[in-house]
Each structure stands twice: as C-alpha cells, then as structure tokens.
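Submitted below is the structure of interest, expressed as structure tokens.
Every protein chain except one is present and positioned as in the full complex.
Chain nomenclature is as follows: A, B and C, assigned in order of appearance, with residue numbering initiated at 1 for each chain independently.
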Amino acid sequence: MKENSLWKDAFRRLVTDKFALGSLLIVLTYAIVALLAASGLIAADWAKEVGGSNLPPSTEHWFGTDIFGRDVLAKLIRGTQIAMSVGLVTSLIAIPIGVILGALAGYFGGWVDDVITWLYTTFSSIPNIMLLISITMILGKGIFAVYIALGATSWVTLCRLIRGEVMKHKEREYVQAAEAIGGGHFRKLFIHILPNVTHIVIINTSLQFQFAIKSEVILSYLGLGVQGEPSWGTMIDDAKLELSRGVWWQLAGATLAMFVVVLAFNLLGDALRDSLDPKLKGK
Amino acid sequence: MKPLVLLVSALLLVFGCSKENKFDEREINLISPEKIAGFDPINASDRYSGNETGKVYEGLFEFHPLKRPYELMPNLAESMPTVSEDGLTYTVKLRRGVLFHDSPAFKDGIGRELKADDVIYSLKRLADPKLNAKGWWLLDERLVGLNEWRAKHALLDVTNYDEVIEGLQKVDDYSIQMKLKKPFPQFLYALAMPYTFIVAKEAVEHFGKQFLNYPVGTGAFILPKFEQTSTITYVRNPKFREKFYPTEGEEGDDKLGLLADAGKKIPLVDKINVHIIVESQPKWLSFMKAKEDLLEVKDVNIQQTITPEKELKTEHKEKGVRLIMKPMLDVTYFAFNHEEPIFKNRKLRQAMNMAFDRAGFNRLFHENTGFEAHGPVPPGLGGNRKEFKNPFIRYDLDQAKRLLVEAGYPGGKGLPTIVVQTRSDTVARQQVEFFEKSMEKIGINIDVGTNTWPELVNKVTKKQHQMYTMAWGADYPDAENFLGLLYCPNQSPGSNGANYCNPDFDALYKTATVLQDSPERTAMYEKLNESVALDAPWVLGFHRTDIYLAQAWLKNFKHMEFNHSQFQYLNVDLEVKKQLSKKF
Amino acid sequence: MTSPLLSVKNLVVEFQTGEGITRAVNNISFDIPAGKTIGIVGESGSGKSVTSLAVMGLLQRPAARIPQGEVFFNGQDLLKFDESQMREIRGNQISMIFQEPMTSLNPVFKVADQIAETIRIHKSVSKKEAWDRAVDLMNQVGIPNPAQSAHKYPHEMSGGQKQRVMIAMAIACEPKLLIADEPTTALDVTIQKQVLDLLHKLQQQYQMSMMFITHDLGVIGDIADDVVVMYRSNVVEKNNADEIFTTAKHPYTKGLLACRPKLGANPRRLLTVSDFMDENGVEKHISAERVVVFDKEQEKEKSSDILLEVKNLVTHFPIKGGLFGRTVDHFRAVNDVSFTLKKGKTLGLVGESGCGKTTLGRSILRLVEPGSGSISYGGKDITHIYAEELRLLRRKMQIIFQDPYSSLNPRMTISEILTEPLNIHGVGNSRAERLSMAKELFEKVGLKASQLNRYPHEFSGGQRQRISIARALMLRPEFVVCDESVSALDVSIQAQVLNLLLDLQEEFHLTYIFISHDLSVVNFIADEVGVMNGGKIIEMDKANNIYKNPKEAYTRALLSAIPKGITKANLSALL
Partner (left out) sequence: MIKYVIRRLLYLIPVLLGVSFIIFVLFNLVSGDPTAVLLGKNATARQMAELREQLGLNKPLLEQYFDVVRSAFTFNFGTSWATKQDISQMIVQGAYPSLCLTLPAFVFATILSLVISLVAAFYRGKGIDLFVRIMCIAGVSVSALAYILFFQYFFAYKLGWFEISGFEYGFPDFVPYVALPAIIFVLLSLGPDVRFFRTVILDEIYQDYVRTARAKGLTEIVVLLKHVLRNALIPIITYVVIQIPSLILGALLLENFFSIPGLGGITLNALNSSDFPVIKAMAILSSVLYILLSLLTDVLYTFADPRVKLK
C-alpha cells in the first residue's frame, strides 16, 4: 500500500469533486494571472489609450474601453493582481495573529485566555465595517491601509475558531501522551496541536479571500480603496455613474471577474471543509 | 412565524404599490444631494443647507430672482440702507408687519412681529463664542466692538446678549445702525447670506439645543419640525406678508414665461417636498420618472442630457423637459503648494499650465460646457475682462517642454513624482488621472492621492500636500471672493490653500477690496486677476456651467447662483403635469 | 413448526466508498423464531451491525445498497417495503436499542417525551395517555421514581439509566422483535449485568424475539437461545447457545470463547483467535502447552525492591462558583490513597467509572498535579519535582491510554510518533539510529516495519493500541501505567494486547499499574489488585485472593457482575 497522508487523502477527495477541482483551477488561474500582472508580463500597459472613450465591447477589445479609452480587459487583469494581493496579504496578517493568539488562549487557559478573549470580544463587538472604515480612513489611503484594516478585522474569527479547537485538542489523549514522553508546552502546542487545527486555517483563508475581495469594492465605493491602480472595486464604483448612460461593460467585466473568483473561493472553501474537517469524515 | 406572515403580506402589497404621481396638490418636488444637518442659519455654510434654511428664514436683503447681473433688493429691510460717506455706518429700516411663524416658543403660540432687536440678536448669535458658528468669518473683524464682545464672552460661562455693542445698535424698533471697523463693500451681500437670516430669541431659548430642528422664521414656508428623513416637506405660510412676484426682470425673461406671475402674491404653491438623494443614479432615475421637478445635472449625466452641440436631447424634449444652462460663478484649479521649493519655479508652473489638455478635459468631464479659466475671477464679475487671454493656458506641448527646459527640468528630469491630492469620489479621481496623463506627455510624473473630505481638508490646512484640486464657488458676486484665494494672509488654514504669497498682489488687494464698487475698483480687480494669472499660481481649470433640467410644469425657475431665496417664487402647472405625465 | 418471525436469506450489503465497493455482509442467512433470543457475535467490522440496520431499513443510502437477499418478517419481505411501510414496522413491530446510550437519546427532550413519542407515532392515544404509559414503562425498566424521572433530560441520568430509557422506548409498542446492538458495551460491568437481566426479563414478559448483537460471547450465555457467529462479513457458525460453549465447531468461535480471561485459572498467555486458525481462516492445531493453566502464586518473587510508594495521596479538582467564578470547593477525585508497588510487579486498579482510578494513575505520573500526600519513585520523592527533573523522570515512567483513536496524533506518521520521545530526550545519535530503534520496537509489538510511514488512521484499533504501547516503550521505561488500555477493544483483540503487555513486561522487566473496570482482565494480568470506589482504595490484596475471598460488598458486587456465560465453558472441550 502506498504512502498516504491525511493531506494527500484530502487532496484526493478534493480533486474527485468536480466542482472543487474546477474551483481550484479557477483560483490557480487567477493566481497565475495576478503573478504575471505583478511581474509586468501582461497588462503592463493597461494605462495606454487604445481607442476612443467608452467604446462598447468588440472583437478587438472584449470588454470595451473606459472613459480614457483604456482597454477594460487589461484593467481587469491588472485588477486581478490587486484582488489577489488583498486576499493574500490580509490572510498573511490575520493568520499569524489569529492562530497564535487563539492557540495561546485555548492552550493555556486561565488569565491568558481571559486577556485574549477580552481582546477579541472587544474587537468583535465593534461592527466590522465600522472598524474597517475607521482604520482605512485613519491610516490614510492606499493598498496598505486596506491590507491592514482587513487584516486587523479578520483575525478575530480565526482566533475564536482556533481557540475553541485547541481547547478540544488539549484534552485529547495524544497531547497527554506528548506530555508523558516529556514534551513541553511548546512541543505540545506547536508540534502536536497546531497541525491538527490547520484545516480551520485553510478553510478560513479561502473564505477570507473572497471576503477581502468583496470588501475592497465597498472600500472603493467609500473612496477608501486602492489608488493609482485599477481595481475591480474602482471599476464597479466607476460604473455607478456610467451605467445610466449605457456604459455597462466595465461593470459587467468587473462583476464577472469577481463573480467567478468569489464563487470559486466559496466552492473551494466548502469543498475544503468537506475534505479536511475530521468531523465530516466519512459522510 | 408572525414576522413571516407580515413580510409575505408586505411583499404582496409591494407590487403595483409604487406610488403614482399626484396631480391635485400644488406642490413641487426638489432634490437635495446632501444630507441636511439642521436649520440653524449661523451654520448654514454649504449651498444645500443654505437652500433649505432659505425656505423658512429670511434675511434683510435678497438677490433679485430675475435681474442679472445680480442685484440686491430689500427683503426684511424696508428699503436699501443708508450708508455714511466714509462707508462705515449703515442704517437699515425694517419692514413692518413681518410675522414670525406660529410656534409654542411665543406667547399663546402666535408668531409675533419682527423687530430691530431680532436683527441685532441674530447677528450677535453669529459671533457667540459658545456657538462657534461656521459663518463667523463673515463678521470677523468687521463690526465695531463685536470681536471684543466675542473675546470677552469666550471666557464667561453665559453669553450676555443684552450688552450693547457699538457697531450694532438699535435706533428704534424698526431701524438698526451698524458700524464697520473698516470699509467692507461686500457687507450688504453678507446681510443677504443665510448666515445672517433673522431668528427669534424666544425660539432659540425655548428650543435650546433642539433649536436647529424647530425652524421658526418669517419665510414663505413653514417646517414645524425637522427630522432626519429622506423627504423634508414645507407647507405654505398662511400668514406670510404681502410679498409679490417681481414685475421686471432681465431682458428675455418675458419670453421665457418668467414674468407670467408678475405681481402675484407669493408663495404660489402649497407645498415643497425636498428629497434627499445622494447618489447620482437614483437622482437621475427619479427625475426621469417625473418624481422630481428639477434636476441639477452633474458630471456624467451631462452626456445623457445634451448633444455635443449643447442641445437638449430629443428624448427629453419630447417630454417637455426644459434645459437651463448658465455659466457658474466658480473656478476650478489644480493648486501648487507654493511652500514646496520646486513650485517657486514660475517656469515650471507655466509649463504645467501649458501641458494641461483643457479641451480634452472639457470634453470628457464637462461635455464641452466648461469655459477655460484665464484667471481666477469668473466671467460675470467685475475683474474678468473678456479680452484678457492668458497665454499660458494654451495647450502647447512644445512650448511647455521648452519652458520645462528653461525651468531646469528638461523632459521632466530632476522632478520628483508629484502627488495631486483630490477627493475620493469617482469623478474627482478620474479628473486627476486625466491630469496625470497630460503631464506625462512632458515627462512629469503625477500620482493620484485620493482623500475623504476630512483628509483632504486636513492635508491642505496642514500644508501636507504638493498639489491639490479644488473648485471654488462664489459666496457673493464680488471678485474679492476669488482673488482672496491667493491673498497671502489667507494661506492655510485659510482659503489660500496654495499658500501663494506675492507682496505686490497683496498690497493691491488690500487697497482694492475696501473700495465700493466703482470703475477704479474694477480696474484694480482686472489688474489683480491678470497679473496673478500670468504668474501661474495654479494650473487653471474651468469656469463651469450649471446645467439644470426642469419639468415642463415647473414654472418660474431661473438659474441663480445664490438661490436660497428663490424657491418662494416657484410655481407649478398641474394641467401640464397631468398631460405630460403620461409620457413618463 | 411455525415459520420463524424473522428470516434473513442470502443477504448481501455493499458500501460505495472512495476506494470502490466493499461488501459488508456477504450472503448470510439466519432465522429468529418467535419468542426466542438470537445472539449475533463477531468483532467490529464483521458486519453484524450492518445486518441489523438492514433489517430495520436504516442503512445510509445511497452509500449502502442491498444487491441481493430477502428479509422476511412475519412472512413479508421487508426489503420490498417502501419507506412509509417500513415506518409502520419500525418502533412498532421491530425496535432497536443502540450501543451508545450517551448519544442515542436526543439531548434536548425530556426522556418520557421521547418514550411517549414512539407510542404516539404508532398508537392513537392522547398526549397524556402516552406520557402515563411512558412513566409506566420507565417503572418497568427499573428507573427509580419514574414519575419524577420522567421529567428529566438525558444528561441528568446515568449511563445505565439512559440505556433503560432506550429499552423502555424500544418496548413501548410491545414489538415482536427487539434488536439490541451492543447494548451493554459502553457500560460498566455492574451496570452491564443489570441491563442484561432486564432485557432477559422483558423478553420473557413480552414474549418478544430478540436479536442481540455483541462482540463478547461471554455476555450472550445468559440470555441467548441460539448464537450466530459472524466473521469477516460471513456467518461462520450457527449453533444452540448451550452447545456453542461446549461444542463450538468453527475455530473462530473457539477462539472467541477462549480469549476471554476467566476469574481464577488462565493459561500463562491468553488464547487468541490466531491460536485456533491462521490468517486465511484455516483451523490450526493448538499446542497443548498453550492451554496449561498458570498459577501466578507459584511463581517466585522476581524482586523485593519497592519501586513506587504512594502515601496518603489526594488529588482534587476545583469547583468554581460565585459571582466571579472563584474556587469555592474541591472535588477529591483521589482521596487519601496509599500503596506500594514492587519492581516487576503489576498492580491492578479496578472500579467503576468515576471512582478515581484514572486520576490516580495520572497523578502518579504527574500528568495531573497531586494535591497532598507523597509519591516516591525508586526511593526519591517526586511529588514536587519540576521541569528538568520531571522531564528526566518521564523516561522512566510511561502511560498507555484507553482510546486507541485519540491517543495518537492523526497528523504524524508512525515513525514520527515513535521517534519523537527519542528526539525529546536526545536518545540515539542520528535519525537513522532512532529510526532503527523505532523499527525494532514496532516489530516487537507485532507490526510490520513497512508500515512505519503510515498515519494512525490507516490502522485498526488493536494495531493502534500496539503503536501506543510501542511509543510508551521507546524510552525503555521501568514503569508503565496502562489506563484502561484494553477496554475499548473487542475481546479477541483484547486478549492479543494483554498477551503483548505480558510479553513485554517479561522482556523489559516492566512494572505496571493496570487500570480497568473489568475485574476479570485485572485479575488475569495483575499480581495485586486494588478495588477503588469514591476515590479510595477500599480493598487490596493478591489477585487470587480478591477473587476467592472478597471482603467488601462492593468487590463482591463487581465479581458477581462478570458474565457467567463464559464459566460454562469447558476449556478442554474446545481442543
């Protein structure tokens, strides 16, 4: 019998699910597009005027042109980079904070738990959108403010989930076994417990991604979004003025681009949960 | 389950339940594009709060609704004031029989007559340090003793309105004498602005902190209580004094039907509904559904309104919609921060002026309705000379490049990336993006800095910007209001956000602005306007055009820059409305 | 002779899994005559539960399917019934009791409501009547104060009482057939006995037929009329209950009978199924020496050194209360326990759940902080040592847990699990050396070295318990606490693991504390037995003495609860 890890097992389940596999491929495609755009290999000249102002879609420009005669498709591609980076960086901020605080709270309990619980209760008691807007506004503009605001608001959910899960695992016998063989707190927590709760991080990240992408639109609408680069948010925001004069292609393009990737992330999140969550094993 | 039942029944109600337009009430429907904070005149700083305040409150004077150029006429004042020879003492006689709206604030709830004390009280309120009114700047350092009174009361717990001030005295119940510290030729304009509208002391004291929600004025319409709603409904003031629709106006008003109601007692309608609609799509759609009678057309909707030949599009014509287009008293600009060393370089400033593709900008954002600004002062004001052509606003990339070489930055080399701060809304962002593209052509790199309004204001007042964009609308029809934007003492945190300082300009400005309107003053204004234009303190933009769409049944609407008192003259033709509504 | 009440004919059940189709039940046939009890015996995964679910029509569709077979009930083929017809049968004609009383009752409804629900589904009675009937049933199944208990929620009852409620629910409509799927496995021995007696009584009273499913032949002896033995999805033997203990035909049945430790005399190592047949199910000849009864008493003392001495040990847990959740009182899980344990010996601790035996074991290992008293190990007081000292001590003292599923980290390979203790203590010079040490022990516990890189979930329960044992022994400890280490295993596997523990004790000169609720297991493996109740050791003596001359009433109760069925067995008859 060949070597067969839990992850491989999960992966195998994932790829046998048609929707999940499709979603994964879509997400990967977006990621590649984002990487290529970031490295300047594609859509580098998105700012170039390629035609008249607000040209409808044609074979030459699939999604038409915007007010400055720029190719909407190129802007969409460029926007992919923003969208994916917002998801990625936000996760990179939220995951360490959420995981470490959640793990510490769940593992040590006592006053450590009290303090951390207090901290996330405080954060979660302020409505997300308000914190998001306040932080972006106060940090000043730009993509970094968006990263930080989204990161600062999204660690809370992860922290709470991880805390609960770590508390459960702490009582499992394998953790006591680790103590019995002389393992310290560090080993118990980081080598034994954490790998067992990573599925939460992965599922959460996939949902976090789509939340971040959607939040960017709202922030753009509020004028708190990304600057100097075309993002899907600013494109949809532009559309609020253009739509009534019949310029629908920017809205359509950005909505479509977003729809596909958000749908993919959502389906992927569900599939990941089905394949990674031990609770759902064998169902 | 109960909520579900409720909701399902509610949903059933919905279909076919969107409201039909009404034809039996003499009402007009207007839009306010911003939320209204409250109805205290001393804080009515923006145009939209001014418009609402002006439906209930009145000032001593008002702009004639039809005559152009703008002309003041007495309103609560019986006549135009007498001014002493030194131009410092104004004596105003009040109209008799002007009644405040009925309000529980008054004895028996019946509105009493307006007296001189009310005028003095209202002006003092503007100076009350406890209130820190947004309109204080208007009287700051103007009236004798007012600043002292303010300073004194800043330290006291209670403001004493009974203390007599030299510059603001009652002669008798119907006349007031005002003394200025130094000549202030725009003083009468100030007395027509919403800040100086007359309130009743009883109402202020009765309602206390709630005063701003219980407007008790003398105006043609009544609003018993203001609440944060999406519709503000004013009803006709049944006790409104005998005030009549003007019998004369500008040439051609007759033909436009603007004199049809001449001599009739106003108000002419029973009700005004003001709908607060912030977003442009619902504004446009509501007007197109005949839910609104008047629409201020902004930005991208211009393209839907007019053809490139600036004609109303036929689809609107068919519905009888009227187009009203008039130049605004305003100027848009990209201001340099003159405290930045690079912008001390006049050649650079001129080069940037010449590289800005105004025609393209006008086409994209104003549908060619803007007028290229040759200087800060807009046409229609003394100080703007038609013949004056600013050579540096010509779009000439070669010349711009040459100037850039002379400035020491050949091809833009040596220049840092310049961040242009602007508001974060879509159009503002796109406009700076356009500017960016223009400057790119001569090798200057621009970055767009978008800001929420507080951020932008903060950056400008703290001088934390390199460049920013702004549009300045006139507070009153006087070039001083525009030239002041470049007056050194007004620099941040004042209106001179460019922090432009030019001693010669300042000296002349000081002399000119205290003069009464006269050919000499106009000449001085012209000189100020033109000299400063050539120094290129800003990248000049446009004097924009106001574009309104009015439904056929809305009568007596004429474009007006200072329109807070205009609404009392409007009328509606219900017959026309009934007929045309079928077309919507 | 009348036709049987239930007749299963050529039943096949298959499951669709990720790997393909597996056959859980392979062409089995058996009958249950009216008024009789049929025991179905087999280890986990043998297909016995699947058979019962197939009868009930409760298999998870579409994963499970029945490509072949018939299940006649009262002459009608249940497999041809549609869902609504099946609902008429379920709970009414055929009812079922499940293994886990803890989770099988709906936690949010009152127990009497749950019983009454069954009645109201099938009988047109008023709510009140159904409730009264439920109370009456609770009385019948021996729940004290049924009128009050009726208002209780499941979590307010003990495991035994919950199982009684389940039984009341099952007999509520006086079904013709009662299926009991391992109804006593999750219960303590004493409770198990009571529940068995109750089932037997009810079966007589209501003249029901009963299908009793268990992995333990021992429990069946008292109540079953006939026994069906299942092995690897097949029925391997059908026999009369009395006869099966004396004249079992199939080697697997023989193995099952032999593997259960008996009170008193046992072979030196327990007989296991593998003694009777090889991996392919072919019968083996059992060597005579394997069945020689061994008497621990006769074995001479291995040593007289005292390894562990526990004096007046108290371990308590705080009880929180008050406005700010301060500790207002303590619960003494271990209350003033003292004993000594000599090197190379095994101390058995026996008692019902909640008696403090597990806490005692963990306190000794300092996995739980003891409150007062002292523990000395090898003459050194270890009650209050910390950090480095404690870490070094861990090399000498180890523990094997109860649950083979949760005691191994699911995200680590077996080789990682086994080498981890070596890493922590810096044993072995290189990875390769540590790996070879792991491999050696892995093979010693009876597993194949080629499986070292697998993950725990790929092993069966018994294999996992072997892995746990291997992990505990990696550091070559002197002293091991086996905390209910065989309780979760089927009897046949249990015997193998017990044998392994004994082998290892011999090889590595281990000293054990063996904790179990099953006196017969403790009696088999331990030299000395302590009976625990309420946090105290109430009786302690040589293993045989406890069995022969129990002093305390509680001990006697424990003893009498051991299923008698197996005592009918005549060991020699098996050979």
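Just a few scattered comments:
The rule is short, and it goes like this: contacts are C-beta pairs under 8 Å (C-beta built on N, C-alpha and C of every residue); 3 or more make two chains touch, one makes a residue touch a chain.
Just so it is clear, the structure is predicted and the values come from calculations on it, not from any experiment.
Considering the complete complex, the chain that is not shown touches A, B, C. Considering the whole complex, the residue from C:9, C:23, C:65 or C:87 that touches the absent chain is C:87. From the set B:169, B:281 or B:304, the residue in touch with the chain omitted from the display is B:281, counting the whole complex. Of the candidate positions C:284, C:320 or C:556, contact with the unshown chain belongs to C:320.
Of the listed positions B:82, B:228, B:307 or B:516, the one in contact with the omitted chain in the full complex is B:228.
Considering the whole complex, the residue from B:312, B:405 or B:457 that touches the absent chain is B:457.
For chain C, the residues in touch with the chain missing from this view are 56, 58, 62, 83-84, 86-92, 95-96, 98, 100, 103-109, 117-118, 121-122, 153, 155, 166, 169, 320-325. By the touch criterion stated above, the residues of chain A touching the omitted chain are 19, 118-119, 121-131, 133-135, 137-139, 210, 214, 217-218, 221-222, 232, 236-237, 239-240, 243-244, 251, 254-255, 258-260, 262-263, 266-267, 270, 273, 279-280, 283.
Residues of chain B that touch the chain left out of view are 3-4, 6-7, 10-11, 13-19, 35, 37-38, 40, 43, 45-46, 129, 132, 134, 136-138, 140, 154, 209-210, 212-213, 227-231, 275-279, 281-282, 285-286, 288-289, 291, 452-455, 457-458, 460-462, 472, 475, 493-495.
Everything that follows uses one rule, which is that only the chains that are shown with their structure count from here on.
With centres taken as mean Cα positions, chain C sits 86 Å from chain B. The centroid of the Cα atoms in chain A and the matching centroid in chain B are 45 Å apart. Within the complex formed with chain A, the chain C residues making contact are 18, 362, 365, 367, 391-392, 394-395, 397-399, 401-403, 406-413, 420-421, 424-425, 453-455, 457-458, 468, 471-472, 474-475.
The residues of chain A lying in touch with chain C in their complex are 1, 3-6, 12-13, 16, 172-174, 176-184, 187, 192, 195-196, 278.
The touching residues of chain A, counted against chain B in their complex, run 47, 49, 53, 67-68, 137, 140-141, 222-224, 227-228, 234, 237-238, 240-245.
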